[in-house]
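Only one protein chain is missing; all other protein chains are in place.
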Amino acid sequence: MQPIVEIRKLAFAYAPAHPVLRDIDLSIERGAVVGIMGQSGCGKTTLLRVIMGALRPSAGEARVLGHDTRTLDTQGLYAMRRKMGMLFQFGALFTDMSVYENVAFPLREHVKPPDELLNDLVIMKLNAVGLRGAAHLTPTELSGGMARRVALARSIALDPQLILYDEPFTGLDPISFGVIVRLIRNLNDSLGATSIIVTHDVQEALGVVDYVYFMAAGRVIAQGKPDEIRSSSEPFVRQFVNGAAEGPVPFHYPAPAYEADLELAA
Amino acid sequence: MRIVDLRARLERLGSGVTTHVWRLGFASRFLAYLVLHSGTALRRFRLTIAEIYFAGVLSLIIILVSGLFVGMVLALQGYETLQRFGASESLGVLVALSLVRELGPVVAGLLFASRAGSAITAEIGLMKATEQLSAMEMMAVDPIARVVAPRFWGGVLSMPLLAALFSAMGIFGGYLVGVQLIGVDAGAFWSQMQAAVDLRNDIMNGVIKSVVFGIAVTWIAVFEGYDAPPTAEGVSRATTRTVVTSSLAILFLDFILTALMFTGGTHQ
Partner (left out) sequence: MNRSAIDLWVGVFVVAGVAALLFLALKVGNLASFSSSQMYRIDAKFANIGGLKARAPVKSAGVVVGRVADIRFDNETYEAIVSINLDYNYQFPRDTTAKILTSGILGEQYVGLEAGGDGVMLKNGDRLRLTQSAVVLENLISQFLFNKAAEGKPEAKEPAK
């Protein structure tokens, strides 16, 4: 069976002198929940945007849901995105609409169902995330965790085959955290979809994903099942998983010698 | 001034100019794309109507009140000067022509830029900063067609109406002060006005001016919002730029249009 996402020798750079992604190879099977992890600035969000089709590869190939993202025109791009859902870091709910309107938005734009059917669909999606009772609220009245759940309901409104999560755990309290983690797994399985999570919340993510790609400086430096990652001997992975202060990533930002800065030179 | 400093200054000036020229080109392409993709804004007119509300209806109070006061001041100042030449009965002409030809479109345009223009920029800029525009893109909905175009057409449609309301209120204000307060003859006020104000030359040209200003201001407002850096500082700077650039554009275009329209009388 064809992988949902297949990336071969992908490279990307905004400007030729500053490559962001180098020589990436990725393969994601249907039904899997995959994590892409790494330090801030390692290129994982850029990789997500390439998968999304927002950025075109500078070299190499990215096949998503059967489409080659290099050859997509606007129509093709929108056709591909209708089969995808994306959860943005802070939800990105439309602030001038209610929760109900937000979840109804993709349905209204693409499916245009009659009102009763629309109502049923929206209620079902909100129920899946446990916020059926908040349908009449506006985004400003929601807490961070609730907003993210509404955004999740919106991203699954069209029953997507591929769901992308950009740092879904940022700034959540432990309860909302647990809720989101469970939702990611449950929705993926009940929709028969595939999920890609970009995050740097190592411990919690390792508990929910089936496979991990570990990135640093634009490359994939390690990959494997969660247990393999936890017991990896790769120094960067070890520092990341253990949260150690010293390792391949130094504590101090490059600077001249301490004595020189304090002007202690005798 | 040292040669090195001079060179650095010239370089900065040159790059500043190129940046502005580049930006203008980008803004023009943006406008062309916006107009070409206005299908949604016109087919789902509800969206545009909502924007006419936010740009036009919510500007009504400031437009009507300002129009009234401008008209009243025109009458006061105008009477002062006219009565020295024994021409106080031409007060209606003075008030009407000043408003219809110039003050209506220009002042209404400036007020529109600061109230509605800045609001549009802030709204679009914040939507960009909170990734709402990206989210829409991800849901395969073109944000320019869905969010920007209705706001553009809402502004363009509102502006001429606001300018007309400004002029009408101003004339009424001039009537209140001139006839009721000062005592200029009401009959002379209106009849001289009707004789001097021409539908095609004055009123039509005033309407054309307000349409041009509406396009300019709304274009600047939506572009600055769309192009704003997605930070708090970026959005606030973009909002300020909208007001400043719109105001300068209005005054500049006013000069061009006035030269084209109203000095035709010198050629017979």
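Letters A and B mark the chains in the order given here, with residues in each chain numbered from 1 onward.
As a convention for this text, a residue touches a chain if its C-beta (ideal position, glycine included) is under 8 Å from a C-beta of that chain, and two chains touch if they have at least 3 such contacts.
Everything quoted here is computed from the prediction, not taken from an experiment.
Under the touch definition stated at the start, the shown chains contacted by the missing one in the entire complex are B. Set against the missing chain, the residues B:52, B:106, B:184 or B:221 yield one that touches it, B:52. The chain omitted from view is touched by exactly one of B:182, B:203 or B:257, namely B:203. Residue B:193 is the one among B:91, B:193 or B:212 that touches the chain not shown. Per the touch definition above, the residue from B:34, B:68, B:144 or B:165 contacting the chain not shown is B:165. Chain B residues in contact with the hidden partner, per the touch definition given at the top, are 46, 49-50, 52-53, 56-57, 60, 96, 100, 158, 160-162, 164-165, 167-169, 171, 190, 193-195, 197-199, 201-203, 207, 265, 268.
Operating definition for what follows: only the chains that are shown with their structure count from here on.
Here the CA centre of chain A is 43 Å from the CA centre of chain B.
Residues 52, 54, 77-79, 81-82, 84-86, 88-90, 92-95, 105-106, 109-110, 151, 154 of chain A are the ones that touch chain B when the two sit in their complex. Chain B makes touch with chain A in their complex at residues 126-127, 130-132, 134-135, 137-141, 146.
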